[in-house]
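Please read the structure below before turning to the comments.
Of the protein chains in this complex, one is absent; all others appear in place.
Labels for the chains are A, B and C, by order of writing; each one numbers its residues from 1.
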């Protein structure tokens, strides 16, 4: 039975691409996302076409018991979860305080912070018992600095980062590698950036900054680093690293 | 009509003491806390005995509309809120992940992060319209580093810190001073530390580290710094500072 | 005999103004600077005209023994140094790596880092023996983030910041308050900003952003905060804080 790489938040960007990469390395990739059954099917079929293993689930992480049930199902029917790629984004765009509803603020936290806590609550005991496991958390610039228009996103991601540190402090010495990855720039991903910008603007951005300019972060290159993190020897673990295109200034410079 | 200093979280520690201090400086201090009508009455009476103005409210910040109604009442009946001392703590003690319930995690966030967001949502527009206002937020070591046993507290305080930064980025240029104070050590406060430790251990701690040893942070000295922050000229604002006893190592050293 | 406030780097900006402020509070202010005897005389005369005490020294901190001799002289002839305002700047302007000579890089470190180390080496033992003393260090954005053109300045200020932390870790528990102040913005100071920009541009900047706009940090307001730091009770010390005009974004936002 193959070990499982559970990707929470598996769109056609970092999540799906990382799932594909881990599948190629011998994991059974379980891809979970909120919507778009067709897109999910495409990702799974793409992995299977390479002769590798993948299963897809649609689920709404904010539903009571959703992630807990999913993990139980995976563990029972597919295999032991050895790696979690926690990749749920919670960017709701630039919004002034007056445009940030209580509901949006709470929802952002629910997705970015609380759902990681719920996932960890269920999966950490399993991982500790088995050893040799990793939780790799995609995070954002907003986790390390608040900015105008980012009230919901920054506070949720700041919560996510501190949670990663507290989880690492408890579970690191028990053999569970928790890594917090600050994705500090725009990712060349149709399911997130593409949807936020709209088709036309995304196309223009790719042509002016992306593609051969390498000015957008490439999901398959992020997957390289995620794989490296998952394979780091326990004598030499990285808890936090940043990622950006060479064309971008670091968050502390703009 | 005196300007109001609204203290959200006014026990017999930093909150109550700061309220007293601002009242002595000419503010009408409005003290809010969750429970202990008697303790609240004592704080209010103590301020009034000095010939200064104070009003007390019991309220549960997690109740829907509670803080919003309170602010409306204060603005209508008492005066314009010029300073908010946001002093709600959310320390639930050291708890392993397995001992941190979903409910506790959510409640911690509700108090530490969401209630600040709600307060800011209501009070910032009022303050911007009037100018010359401050929100001073008591925070904790857990806002800058996660630690074992601090899953709920660290993620909630990390969210609080990033929220303070995003609020400051939006409202600073509009004349609203937002300060995030990292209280990095034990405070000599019967209503928080005292209750957490129990009477005996608190007494022992005060005798061995507190009192003339000055090894516990004194609320009235914190009030000095809060007052300084509230009075800083807008050409020279501090957004973040740390506070600890000289006997304590900084959080980055232990 | 009055206690001494030793200002290392006392031009007509934060240094001189803080010296004046501490003199008004009962200190004998000793103002040291590298050049401009006339400017120094003016500062001293200005303080004395208020009936307060000040003495001025010209000295070159990079000369061997210069700061050591100065401290010995002050202690012998004027009084015990209770407060050091360490205010030497080392901004050499934006310079590409290719325009940053070895000599400039070393000189920057000598002024910003090594001279603080030398000062501390001499003054800390004296202060520990007497208790109740402070070293307040003016620092810069460059201490917390490197930027293009800031190779010499950032590495020197980064060294200064870490030195303040190591000094605080050793001497804090011995009763010596060390504070690191991140001045995160332009200061309305003719001797530094004025000289860097030239008379015309400085005049324009003051008219468009400074003066009643309060968009430049005012030295006399910085002096308020320095005085507050020096007076903080030892149960409640601040090690680090930032300062900027309300019109400016924090360094982490640009």
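For the reader, a short list of remarks on this structure follows.
To be clear about the criterion, a residue touches a chain if its C-beta (ideal position, glycine included) is under 8 Å from a C-beta of that chain, and two chains touch if they have at least 3 such contacts.
The structure displayed is predicted, hence computed values, not measured ones.
For the chain left out of this panel, the touching residue among B:55, B:87 or B:147 is B:147.
Across the entire complex, the residue among C:45, C:129 or C:162 in touch with the chain not shown is C:162.
For the chain missing from the display, the contacting residue among C:22, C:109, C:202 or C:226 is C:109, taking the whole complex into account. Of C:20, C:118, C:177 or C:206, it is C:118 that touches the chain left out of the display. Only one residue in the set C:143, C:205, C:223 or C:241 touches the chain that does not appear here, and it is C:143. In the full complex, chain C touches the hidden chain at residues 96-98, 100, 102, 105-106, 109, 113-114, 117-118, 120-121, 124-125, 142-143, 145-151, 154-171. For chain B, the list of residues touching the undisplayed chain reads 144-145, 147-148, 251-254. Against the chain not shown here, chain A presents residues 165, 168-169, 172-173, 175, 177, 188, 214-218, 221-222, 224-225, 228, 232-247, 249-250, 252-253.
Note that in this section only the chains that are shown with their structure count from here on.
Over half of the residue numbers at the chain A-chain C interface are used by both copies of the sequence.
Separation between the centroids of chain B and chain C, computed from CA atoms only, is 31 Å.
Separation between the centroids of chain A and chain C, computed from CA atoms only, is 45 Å.
Those residues of chain A in touch with two or more other chains are numbered 145, 147-148.
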